[in-house]
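Heads up, one of the protein chains got dropped from this complex, but the rest are sitting where they should.
Moving on to subunit A:
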Amino acid sequence: MTTVALKPATMAQALTRAMRDAMAADPNVHVMGEDVGTLGGVFRVTDGLAKEFGEDRCTDTPLAEAGILGTAVGMAMYGLRPVVEMQFDAFAYPAFEQLISHVSRTRNRTRGAMPLPITIRVPYGGGIGGVEHHSDSSEAYYMATPGLHVVTPATVADAYGLLRAAIASDDPVVFLEPKRLYWSKDSWNPDEPQSVEPIGRAVVRRSGRSATLITYGPSVPVCLEAAEAAREEGWDLEVVDLRSLVPFDDETVAASVRRTGRAVVVHESGGFGGPGGEIAARVTERCFHHLEAPVLRVAGFDIPYPPPMLERHHLPGVDRILDAVGRLQWEAEN
């Protein structure tokens, strides 16, 4: 198969390429969802797959999320590796029954006899001016369900590497695609051999000494920007990109916080009952004696995702992160 040069490449293109390579390598890989065939998906992430592999391998399904995921379960039972696209974060909710009652626990229920290698791609998060139900950050729901892996890339290279790993995984993977990064480009060279990134490892995106920003997905570039801005204030921030929420890389995170002694968790989804609470607790449990201040959270507000004209007030931005970093100069009487 010839590789079309995609220069400079976007995250969306890297995702497409990951599916294409996976489909070429394994005839059991099937892509399915709403509009994924002829149209190539509403974000064009499945562009060209139906043409190249036929409609049996990249299938426009009826408009029914529970049906899409439910039939994917049966397909996986028979040895296929379905890659399911949920059109938008909030439209995956009708499929939660299948996800939670079956996808996540069939391996367990059958004592390992029936693993379900399903990849569920969910474009998630805000910042694209979407109308209601097009910007939810639903990762906490997925994280709370044992049996699922939850992965979210922040770079073009990771989009490729992690999606290949997700499709190759014998367990179900919820693959959260930060839709606001679909069109972001970075130095990924599509013509070079690509590496598959093992699921479950965080990476230090920027090293620093004075505090750690722990983040993932759409907030990674925001944290990197904040880290640059913080230099002026004398802060040398480390940025850890989690890449995988389940499994969680305690080691990388704890090692970083032990070095810096201070941490802020940053994510778009609401803070109450959100991923940040879990992460802060884990960090505190592991690094208590190294901490110079409480682990802080910068999250979206605890509100239904706001209308697009107000979303900039909701999304954690550089200022809010810097503000939290300032509060890390914590003193006992605070």
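One rule holds in what follows: contacts are C-beta pairs under 8 Å (C-beta built on N, C-alpha and C of every residue); 3 or more make two chains touch, one makes a residue touch a chain; residues count from 1.
Going forward, contacts and distances are computed from a predicted model.
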Name per UniProt, for the chain absent here [options: "YceI family protein", "3-methyl-2-oxobutanoate dehydrogenase E1-alpha chain", "HupV protein" or "Membrane protein"]: "3-methyl-2-oxobutanoate dehydrogenase E1-alpha chain"
Contact residue for the chain not shown (choose from A:Met19, A:Cys58 or A:Leu80): A:Leu80
Full-complex contact with the absent chain, from A:Ala72, A:Ala140, A:Leu162 or A:Leu213: A:Ala72
From A:Thr46, A:Thr106 or A:Thr155, residue that would touch the chain that is not displayed: A:Thr106
Residues belonging to subunit A that touch the chain removed from view: 30, 56, 61-62, 64, 66-67, 69-80, 82, 94, 97-98, 101-102, 105-115, 146-147, 149, 169-171, 200, 246-251
